[in-house]
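One structure follows; several queries about it will come next.
With one protein chain removed, the remaining protein chains of the complex are shown where they sit.
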Amino acid sequence: LLTTLLIITILFQDGYSQRIRNEIDIPDILGYKTLKCDFHMHTVFSDGKVWPTVRVEEAWSDGLDAISITEHIEYQAHKEDIAVKHNRSYDIAKPRAIGLNLSLIKGAEITREMPPGHFNALFLNDAALLDKPEWQDAIKAAHTQGAFIFWNHPGWSGQQPDGKARWYDEHTELENSGMLHGMEVVNASEYYPEAHQWCLDKNLTMLGNSDVHGPIDMNYDSHKGKPRPVTLVFAKEKTPAAIKEALFSRRTAVYYNNTLIGKREYLEPIFYNSIQILNSTVVLKGKNREYVQISNDSEMDFELTIAGDILELDVPSTFTIHGGKTVIMAIRSKEEIYQGEKSIQLPFRVKNMKITPEEELSVVLELNVTQNN
Amino acid sequence: LLTTLLIITILFQDGYSQRIRNEIDIPDILGYKTLKCDFHMHTVFSDGKVWPTVRVEEAWSDGLDAISITEHIEYQAHKEDIAVKHNRSYDIAKPRAIGLNLSLIKGAEITREMPPGHFNALFLNDAALLDKPEWQDAIKAAHTQGAFIFWNHPGWSGQQPDGKARWYDEHTELENSGMLHGMEVVNASEYYPEAHQWCLDKNLTMLGNSDVHGPIDMNYDSHKGKPRPVTLVFAKEKTPAAIKEALFSRRTAVYYNNTLIGKREYLEPIFYNSIQILNSTVVLKGKNREYVQISNDSEMDFELTIAGDILELDVPSTFTIHGGKTVIMAIRSKEEIYQGEKSIQLPFRVKNMKITPEEELSVVLELNVTQNN
Amino acid sequence: LLTTLLIITILFQDGYSQRIRNEIDIPDILGYKTLKCDFHMHTVFSDGKVWPTVRVEEAWSDGLDAISITEHIEYQAHKEDIAVKHNRSYDIAKPRAIGLNLSLIKGAEITREMPPGHFNALFLNDAALLDKPEWQDAIKAAHTQGAFIFWNHPGWSGQQPDGKARWYDEHTELENSGMLHGMEVVNASEYYPEAHQWCLDKNLTMLGNSDVHGPIDMNYDSHKGKPRPVTLVFAKEKTPAAIKEALFSRRTAVYYNNTLIGKREYLEPIFYNSIQILNSTVVLKGKNREYVQISNDSEMDFELTIAGDILELDVPSTFTIHGGKTVIMAIRSKEEIYQGEKSIQLPFRVKNMKITPEEELSVVLELNVTQNN
Partner (left out) sequence: LLTTLLIITILFQDGYSQRIRNEIDIPDILGYKTLKCDFHMHTVFSDGKVWPTVRVEEAWSDGLDAISITEHIEYQAHKEDIAVKHNRSYDIAKPRAIGLNLSLIKGAEITREMPPGHFNALFLNDAALLDKPEWQDAIKAAHTQGAFIFWNHPGWSGQQPDGKARWYDEHTELENSGMLHGMEVVNASEYYPEAHQWCLDKNLTMLGNSDVHGPIDMNYDSHKGKPRPVTLVFAKEKTPAAIKEALFSRRTAVYYNNTLIGKREYLEPIFYNSIQILNSTVVLKGKNREYVQISNDSEMDFELTIAGDILELDVPSTFTIHGGKTVIMAIRSKEEIYQGEKSIQLPFRVKNMKITPEEELSVVLELNVTQNN
């Protein structure tokens, strides 16, 4: 009935020609590329509300490098209308991912009661093999395919009524058999301090993912400072293989809500690669106030608190280095106790860079100061 | 396998509790309610990319009062995965519409080559009855159900290669048989001046709709001054029956891109119900500049151009009365030719209120002025 | 040398014709008008950095009804260039205030070391009379003119090194002699809980002011959720006399940083006059989630926390009613313990409405619910 021409023109009518991508500005570190990834999301093929290609287009617009669509193996909200096929959303999304040069990683969500809860398996060959009555068999089926397996939202109130992550024997069993490689420290808008600590103690990979079900812009708003959480992967290159290597090597951090969570070894270079003190030297005259200009190439607003006494200078006890901007730090000589040039170390803690659930990253700003009375 | 508890908790996890609605601020007029409606959109049940409930949630957030999901009768892009059921998206969306107090009108899109092109039929009882080999039969099947039938995007380049709407004998046939009640004067980002003029000449209802296929926020952005086009329906109350009566009575206008299109009888009261001159009188002293404060309760930025000579005053030749704000118009006595109080009529045209494809709405601002030399 | 024509054309070139005013949307209460006022600011005539007319134009744009320019009596930073005249900035600003229909109140800042610190005097006839060697004489000179006198920034770190407001004998002396009528509970970005409590204990008027020195937009940004603090004055009409009456009658509240500070008797009607539950009744079916729609006509985002057990319903423990929007509260029947219609009281505390330094305003949302199993 319908001619091919009509179909083609309808297909061409999707307004996609002027889509815009907002890059996530977090610098590369230590010779690795800092890839921005979201490894947890759903479509109409489980209990999500969008077609699989939408997840690719959203991710491209949000500045991501890699995603995994992780449909529930055990739960299909729309099965009355949509036949259950565990690999189908990957297959539908794949051509769009190729066209947009986004890494699409085949994954699935093993969805069980607690314990052991929900687990994502990435880098699958065939997600359908995970459809098993026993959870142990489902996880084994992922492990056999070489999958990277992580525990989702360990403190989710749907399974932990008091919102506190709880470690069960089942998790020990998984850990001991090498089938637990990481955990979501952040899921959607929730942060799980227990999971954060377990990742440090057990050397597991930290992840932060959106777990988005509806259109991404109904839950997050990258234009309004409320972007989706992402897993930063420090990879040798932008390929699925390199991402897999980095995930198994625990080279990740979690970025959400203007906060970075990760090991000191990754957060420290992110800070120092982002900021720059523009004054080669600051000339102080008596007790006049002078201005230090600090630029920040990342998009994060770094929130600094003074972390020690500074003998020579009055400096603000707290200040923010805004993302993508240059800011001013006002300083003033405390006492006219010296003459000439001097290098001064200013110790700060960065409130929104967490290296443990309790500890913030310590940094030092180094100023060259010349006192002229 | 899965317990009911697990399903319930997953269902409860959609973050929907803090959704926000942005009202569309266009005043009621002439004793009617000004309802904001979008009568053209798609879901995964034809060639759209979202689940039907998403259309209801988006519409609620965008400040709409009524929508119709209008799946293609003849074209299902996802039929390999989703069975063809013409009433299914309405049935799925309905409970959510009830919960959010949004009027959901059952509709469908008859999707044919030009002529006669695409037509939406609203207020259907059974959309499946429109699935006929001949287009005449499809439209008749809608008409028999008492549907309101309108021609979609008459100048769409997919069917009108030069982007110009063309009237065919088939349209005359429909018009003469009382089966053509309106036209899209605006579809997505396109405005069709030919269709605008036909609506005026043939007394047809003007409509403006989004025709959205993907998530609404990927194509429109209500936060950035690029909201979806809507059909304003001037209805006796907020019910489907009242909307139907208003549509058949041609009581509509089209609102898109900070522009209103409609008959003078509707646009005039929208303007006068929106703005207010706050100064009871403006005291002029010699040739000093004085300020007239004008508030605008609507969300539209009215763009005014002077439309005639004003003997008494210098006024700006163009100025904008911003939506939701109070603005200032600077005036100055031209000649000191009078004393005492006087009422002065300032004639303007409103650039973004179109009463025909060529004619802008004329308005008059009336000032009370007192000259004190 | 210069012709009059040239001067006139230069004067006309200030681009002022299209200034925009953003109203501050806080409702009127108890039969009073809620006037938005800033009673503390400086110009080049003391140590500010703008010409006096700028203060009027800024205030008009920021939605204010009344201001006072309060130059330091004892300190003129620019006296090398600008002659000291204590009434001059008022005289310069007055014609612009008349033109913009803004109440300009003559004031000044008595600027002394602590104790007793800085004091603003409003409704002066002649500010020059306050220029006295002894602070007692300066305040008496204000009092003699019938001035409303309030203590500025009682906890300002420039005079209270630990940032804590301290009450001295000098303040007791002023209070006892009826020369202390109010206090700044908020100055710029600082809130003083001690001053807040003193206002309650001693029945003094609470004020919140900007104390702006530079251009207002360099310190505050009304477009970005960081507007200047204002004093809300609940006045019988919008006149200086009515403002004076209201100030002496302690009918004020402080609005800053999306927070209201004031007595329960004023904050309660502000809340209830702002919000409206749109559902006449909510129909609950079994344990399905249903949606309550709540609109908020004010610009404040009210941040609610549950404040008691609710037997019948699950409701969110915290949620926000966004300013100028309609939001959704998801509810669900806890137990199917009743049938038919019922009125349910939901007790909340409003986190950003402070009636004492420790106590938040308690409110009740009343729902009509119908249970249909």
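Observations on the structure shown:
First chain written, first letter: the chains are A, B and C, and each begins at residue 1.
Simple rule for what comes next: a contact is a pair of C-beta atoms (placed from the backbone, for glycine too) under 8 Å apart; a residue touches a chain by one contact, two chains touch by 3 or more.
A quick note: this is a predicted structure, and the numbers were derived from the prediction, not measured.
Taking the full assembly into account, the omitted chain touches A, C. Of the candidate positions A:Lys226, A:Arg289 or A:Lys334, contact with the unshown chain belongs to A:Arg289. Touch with the hidden chain on the side of chain C covers residues 1-3, 5-7, 9-15, 19, 44, 47-51, 53-54, 57-58, 61, 74-75, 77-78, 81-83, 85, 88, 92, 111, 113, 133, 156, 158-159, 188-189, 213-219, 223-224.
Mapped onto chain A, the footprint of the missing chain covers residues 12, 16-23, 99-101, 278-279, 287, 289-291, 293, 316, 319-320, 322, 325-330.
Criterion: only the chains that are shown with their structure count from here on.
Same-residue interface: chain A and chain B share over half of the residue numbers found at their contact. Inter-chain spacing, taken between the CA centroids of chain A and chain B, is 40 Å. Taken residue by residue, chain C touches two or more other chains at no position, since every residue touches fewer.
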